[in-house]
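Just one protein chain is left out here, and the rest sit where they should.
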Amino acid sequence: MATATAWIEEPASEQPSPLALEQSLHTPAAPPLPEATLRRLYEYMLKCRTVEERIRTLFRQGRFAGNYFAAVGQEATAVGVTMDLLPEDAIAPSHRSFITHIMKGTPLNLLFAQLYGRRTSPDQGRSAPAHCGYAPLNIITPSSTIAAQLNIGTGIALAYKMRRQPNVVIALSGDGSTSLGFWHEAVNFAGVQKLPIVFVVINNLYAESVPLHLQTAVTDISLKAQGYGIPGVTVDGNDVVAVYRAAQQAIQRAREGHGATLLECKTYRWYGHSEIDPAKYRTPEEVKEWKERDPLTAMETRMEHLGLWTAAWKQELLDGFQKEIQEAIDFAESSPVAEGQEALDHVFSFSIRERALDQRTWSPSLNLVRR
Amino acid sequence: MATATAWIEEPASEQPSPLALEQSLHTPAAPPLPEATLRRLYEYMLKCRTVEERIRTLFRQGRFAGNYFAAVGQEATAVGVTMDLLPEDAIAPSHRSFITHIMKGTPLNLLFAQLYGRRTSPDQGRSAPAHCGYAPLNIITPSSTIAAQLNIGTGIALAYKMRRQPNVVIALSGDGSTSLGFWHEAVNFAGVQKLPIVFVVINNLYAESVPLHLQTAVTDISLKAQGYGIPGVTVDGNDVVAVYRAAQQAIQRAREGHGATLLECKTYRWYGHSEIDPAKYRTPEEVKEWKERDPLTAMETRMEHLGLWTAAWKQELLDGFQKEIQEAIDFAESSPVAEGQEALDHVFSFSIRERALDQRTWSPSLNLVRR
Amino acid sequence: MPVMTYIDAINTALREELARDENVYLIGEDVGKMGGVFKATRGLQEEFGVDRVIDSPLAEGVIVSSSIGAAMSGLRPVAEIQFADFITPAMDALTQQAARLRYRSAGTQTCPLTVRVCYGGGVGGGLYHSQTNTSWFIHTPGLVVVAPSSPSDAKGLLKSAIRDDNPVMFFEHKKLYRSLKEEVSSGDYTIPLLKADIKRSGTHITAVSYGYTLQLTLQAAERMKQEHGIDVEVIDLRTLAPWDKDTILNSVARTSRVVIVHEDNRTLGIGAEIAATIAEQAFDCLDAPIVRVTPPDIPAIPAAAPMEEFYMPNVDKIMAAMQRVIRY
Partner (left out) sequence: MPVMTYIDAINTALREELARDENVYLIGEDVGKMGGVFKATRGLQEEFGVDRVIDSPLAEGVIVSSSIGAAMSGLRPVAEIQFADFITPAMDALTQQAARLRYRSAGTQTCPLTVRVCYGGGVGGGLYHSQTNTSWFIHTPGLVVVAPSSPSDAKGLLKSAIRDDNPVMFFEHKKLYRSLKEEVSSGDYTIPLLKADIKRSGTHITAVSYGYTLQLTLQAAERMKQEHGIDVEVIDLRTLAPWDKDTILNSVARTSRVVIVHEDNRTLGIGAEIAATIAEQAFDCLDAPIVRVTPPDIPAIPAAAPMEEFYMPNVDKIMAAMQRVIRY
């Protein structure tokens, strides 16, 4: 029988080492991304930023109710892991993944209708703002239960596998989600079944007010992959090129049937957990430091050096985005709100209206012998 | 900012490496165990084996109802991790940990009364056979929910920590338990809180009929420790000395406030999952191979070489055990069974008998103006 | 028609559905190589392969939640929960995900999955192998909850459950698995969900039950006829949620006396909802108090036989209740 020490070493040889995979992302061998790709990465980040800042303003103006969970500051991660997905690929979104709809192609009109809780929204006004799905593009309508979308995602991945479909599920969650049993059961199942799914852990160092060291005793969440026999990779979540490269590699693995990957993206949310959170639990210095590492400006500098960016081009893009956003806002604000009784719809495949509104009373039928 | 690669390496330096810890168990430096300790390890293994084989016979004879989950073949693990615990230390047992009661000192009379479901049992006939706790020695009365005892165990460990008590919780579970979210939440919490608890994963390669590779994509469960920032150790669970040494080291760490350890013991159950499981899902060859690695005979050979074992001594021990067991059986079989209505007791700190048996009916009180 | 046990009827229904629709697959603990701890899936992995009969990791949560995703994708998962006592890890998947996916997506995303749950006491299973916890799910709109009381119902209802477009929880009583045989049509028949079944008609008392206690209720009804000349109408709920109000209230309008029997805890067992509905919508029909025959409110069924007997409904307890509403 092997010695205990030997046992410990075994797996490394059995499974792709996170390190190996990670380093390969930084080997000079890796060809530079096409200019068109760089441009699109930037355009999308700028669009996401523009859309969310506008959403935040609308919320502060009280033009829609509920709440919003902005990913401002995290665009490099959201964009890098979801660009170039196929329509048949699925996204399992978290509460902070609203902008991934923009990546997948959900019409902006519908997204704003969702924020406004209008009947024209994909959920007809049921879900809270930002908790949005879109069936035609395989974006799961999320609950609010943290990590639950990952587990549903494994089932979609299982269906791809059973049908030998070369598609992938991008499952998004945060550092806090990794403490939940649901997260563990999902990743373990994906490991055992070699499912085509990429678990993107967006490590923004906080779960609401709770800092990472109270969430887990490790500082690199990618280490957790070791326990599931899948590769774990950590990338700078504010470097959209690094994120995109890592994601593409993981997506490739998945499509080719080599199974799941855990991709940790280290980033930071600029604002509170939600629009009603002043985020007093973070120091101004920390926030400032991270804002200086703005993924957008970083990309601008990089592209400017390559002669791919000008202020004029940016303005042009912004003008286009603002126009599109304004149309979406108009659509949402002119959309009807569902009527009260519509709350009774879509409970089952059959209608429950009659049952729910049943006012009948029964009285004795006397045409019977009674004792 | 550090490179991704650097991040991956960080934690190793931060936390005791599983390898380091493991190797230290095999360094020639480690002093040989005192003869008395070797003797006690053997005596306990022999006693556990003898008790369980007798229990299995009693079950087959239909002398007690329900079922039983024998750890025969796994004694080196059960004994090695629980010997020399203090009365204030706690055990969080699984369904296959009945024999750890013998280690902790629960009177054999009570244990057999528990199997027989008699009123004299610690649970007065409530729990299924083998699901036994004992308050005076801090053994948690287990549920059947796999892994749930680990989570309760973390709370006991938290209490030790809060009270600066140098005690430890030995939390026992199997390979199958590691797939449950409960397992993950317990180990993660222990890692964050640096709790005095040792998670002993008894890896006997099967969860009922399900083999390890369908449970997890790793072959060494100790690897999972990496994701929680605690040391993970794998030992030969059939080598009682190796198990005892590893356990003592983990227990030491816990008592000194350095936190939790994940100790994987690789072993094998000789019989079915329970007494009603023919275990057709395993090959006779596999079973044979493992029976040849019987922890008891291995220890006998080892001790014989050291001049510490004779067949006569063994017989002497066996005679003593059989006598003690017979007394316990007599006690159990002569103990009363609870009456039906006792099912109403111990629901709350107050009695519910009156409420549950309430036959009263109310009629209108006419001394009131009625509309 | 072949004579079958309840477990054989379930095994047959699963085999026929696996053969009929390639989108159907089974997943659960020990359902594959071992064929299930109660042998409900016996022989199915050999016949349909490891991709369609999956031995899952020990994790009820992902057994159900992965099935939700697969169902969203057009598959027809049939998940097994080995014992109702261990369904808690799947509580979020069932109540927050499966029950609400259609609702929160306004009908654009659905999960036609079936979750088979082995439940019930009376077999000496003790605190953690005897539970009946249908109430948690009856109380969760969005879930269809079914519980057959006989082999032929088991086959026909399970087929309907698998073909239904809603998440269906299918509760199988472990004591019925082998204690009861009857003729089961070998054909491909289904029994409609959402409809109760009048298993015995009568004019003096309406007795409502489901699962194992339905059989006890039928025995009590027979003895009431033999020994007291009382005609008891026995209604099998079959579907516990949404339950068939009309069939029951129509019966009460004829009999004016009601006895409800179930094995779930008394407080907020389904009997409470049925009684409350009658007391609100059929108040005029009542000539006597509505009597529930249930276990007492204790955490679980103890292992020792006398305590289990004390807990379980039985024919005598049911007859005593019937006497009470008649004598009133």
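Each chain gets a letter, A, B and C, in the order it is written, and its residues are counted from 1.
Methods note: a contact is a pair of C-beta atoms (placed from the backbone, for glycine too) under 8 Å apart; a residue touches a chain by one contact, two chains touch by 3 or more.
Model, not experiment: these values are computed from the prediction.
Novice: Considering all chains of the complex, which shown ones does the missing chain contact?
Specialist: When the full complex is considered, the omitted chain touches A, B, C.
Novice: Using the touch definition up top, pick the residue from C:Leu58, C:Ala99 or C:Val146 that touches the left-out chain.
Specialist: The missing chain is touched by C:Ala99.
Novice: Can you tell me which of C:Lys33, C:His139 or C:Lys317 touches the chain that was removed from the display?
Specialist: Answering carefully, the residue with contact to the hidden chain is C:His139.
Novice: By the contact definition given up top, give the residues of chain A that touch the hidden chain.
Specialist: Where chain A meets the chain not shown: residues 65-66, 117-119, 125-129, 131, 143-146, 176-177, 179-182, 207-210, 214-216, 280-281, 337-344, 347, 352, 356, 361.
Novice: May I ask you to list the residues on chain B that touch the chain which is not drawn?
Specialist: For chain B, the residues touching the absent chain are 121-124, 126-127, 131, 133, 135, 140-141, 143, 145, 148, 151-160, 162, 181-182, 185-186, 188-189, 192, 345-349, 352, 355, 358, 360-365, 368-371.
Novice: Could you list which residues of chain C touch the chain missing from the display?
Specialist: Residues 85, 88-89, 91-92, 95-96, 99-100, 103-104, 127-128, 135-136, 138-142, 241-242, 265, 267-276, 278-281, 283, 286, 288-292, 297-300 of chain C touch the chain that is not shown.
Please note the rule applied: only the chains that are shown with their structure count from here on.
Novice: So which one's got more C-beta contacts, B-C or A-C?
Specialist: Pair with more contacting C-beta pairs, B-C versus A-C: A-C.
Novice: I'd like to verify one number: the distance from the centre of chain A to the centre of chain C, where each centre is the average of its C-alpha atoms, in whole angstrom.
Specialist: Here chain A and chain C have centroids separated by 38 Å.
Novice: Could you say which residues in chain B touch two or more other chains, in rising order?
Specialist: 179-182, 214-216
Novice: Show the residues in chain C shared as contacts by 2 or more other chains, in ascending order.
Specialist: Residues 56-57, 59, 61, 89.
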